[in-house]
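In what follows, a structure is listed as structure tokens, so that the remarks can point back to it.
A single protein chain has been omitted; all remaining protein chains appear in their positions.
Labels run A and B following the written order; every chain starts at residue 1.
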Amino acid sequence: MTAWLLLLAALLLLSLGGALWRIWRGPDPADRMMAAQLAGTGGVGTVLLLAAASDWRMLDAGLVLALLAAFAAIGFVKAQSADGTGDPEEDEVPLPDDGGAGSATPGGAGSDAR
Amino acid sequence: MTGYAATGFDLVLAALILATAGLAISVRDLFAAVVFFIVYGIFVALAWLRLGAIDVALTEAALGAGLTGVLLIGAVARLARNLVERRPEGSGEGGLLAAPPVSRAASPAARIPAMLGSAGISAVLGWAFLAQPADEGLRGPVAANLASSGVTNPVTAVLLNFRGWDTLLESVVLLAALTGVWALARDEDWGLRPGLRQHARAAGVLATFGRLLPPFGLLLGVYLVWVGASRPGGAFQGGTVLAAVWLLVMMAGLMAPPRVTSPRIRAVLIAGPLLFLAIGLAGALAGTFLALPPAVAKWVILLIESGLTLSIAATLALLVLGPPQSPATPAGHTRDRP
Partner (left out) sequence: MLADAMTVGFTATGLLFFLAGTAGIIRFPDTLSRLHALTKADNVGLGLLIAGLAFQAPDWQSLGKLALIWVMALIAAGTTAQLVARSAAVRQSRRTPPEAAPQGGREAP
């Protein structure tokens, strides 16, 4: 069982190598960020496999990685917004299927913290 | 069979770490370099796990993949915005795509000493590693004295009891880093809140996430500190998770960061190092600086860790937010630009 889990972990790592290629190539910054998310999810999977193969106390590391995996992506989407600190959902976006007739955001200002 | 699988895994992991590090420094686009660095942090955390250093892996996962990632992405975005504003016809788009910063090749006068220096350091590290005698290191003495340290996790015992001096200095260093970041503020901005005003669509995905995650995050942070006495965990790991939770709440626009002159946040920031120092001085009065009597060591360590966790959480979150800025100050115009 341990050998099987370690073998799976090695294969999982190899598939994460594909993410590296997308970070190198991805024309859009969103592509690069998504590949980092892939590495994060794959990293959680690898941590869990290692925990089952050697020491179950490593589950805490998996918890921490799963919790914090989203942070870089959130920082990224905020940096991409118009003023650097906003929310992509605050912009009006003409949805492609209705040709601009509908907008993606209902009226209403964002929640501001004073 | 297990031996072959383990060796195979280690080889793949080592190759990935080298590849990611090489790609991070050779890619032209700075944002891609930052993303490679985040992924590198994830792989190095896996390496720590393979080496049996679960406490270090916890910290690496939280800091390298989490907080440092946010910090560096914010830095690259600021750089891009700076470049856009300096151009005569700004494209007005904002965001990282407007002017993706590209690392420029340095002159040979700068490159050659850097190459020689890096090669020299690598050579010295390699020689030091290979020349080490193959013994157990500190494991023996620590195990012998663990019973009198008040905890059963040897890492916590070393950090907070046997070598508490180093941890005290580390907490002060964090505080000094925050002071350095705050020193970048312009004189007229002093007294404002750190960073630009964060906002998000009410009841949108980001705001909802900012409400869903904190309960789990708080639970995990407190759990990591409490459990650090007997299992991998501790004040730094718990503090980093709590810092990330607070940062998320502020980024989702649900809470404003405190003003830098607020006495409450200053009290929280110095609570940890001050408490640690006070306990150390109390020990000095009784004989040895930072000595913890074995009878009360467990509770004293818990007290120190609670203070440290609060201070570390506040310091790290404020470090990521940056110096105080007024909304009229364009991003990136701090002390170095008039």
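Heads up, the rule we're going with is that contacts are C-beta pairs under 8 Å (C-beta built on N, C-alpha and C of every residue); 3 or more make two chains touch, one makes a residue touch a chain.
In this text the structure is predicted, and so the values were computed from the model without any measurement.
So there's a chain missing from this view; which of the remaining chains does it actually touch?
Per the contact definition above, the missing chain touches A, B.
Hey, which of B:192, B:213 or B:297 is the one touching the hidden chain?
Per the contact definition at the top, the residue touching the missing chain is B:213.
What is the set of chain A residues that contact the non-displayed chain in the whole complex?
1, 4-5, 8, 11-12, 15-16, 18-19, 21-22, 28, 30-31, 33-35, 37-38, 41-42, 44-45, 48-49, 51-52, 56, 59-60, 62-63, 66-67, 69-70, 73-74, 76-77, 80-81, 87-89, 91, 93-94, 99-100, 104
Residue by residue, what part of chain B touches the chain that was omitted?
For chain B, the residues touching the absent chain are 91-93, 95, 97-98, 205-206, 208-209, 212-213, 216.
Here, only the chains that are shown with their structure count from here on.
Please report how many Å separate the Cα centroid of chain A from that of chain B, as a whole number.
Each chain's C-alpha centroid was found; their separation is 20 Å.
Note which residues of chain A are touching chain B in the complex, please.
2-4, 6-7, 9-10, 13-14, 16-17, 19-20, 23-24, 26, 28-29, 32-33, 35-36, 39-40, 43, 46-47, 50, 55, 57-58, 60-61, 63-65, 67-72, 74-87, 89-90, 105, 108-114
So in the complex, the part of chain B that touches chain A is made up of which residues?
Those in contact with chain A are residues 1-2, 4-6, 8-9, 12-13, 16, 19-20, 23, 27, 31-32, 35-36, 38-39, 42-43, 45-46, 49-50, 52, 54, 57-58, 61-62, 65-67, 69-70, 73-74, 76-78, 81, 94-97, 100, 195-207, 209, 213, 216-217, 220, 224, 227, 231-233, 237, 241, 244, 247-248, 250-251, 253-256, 331.
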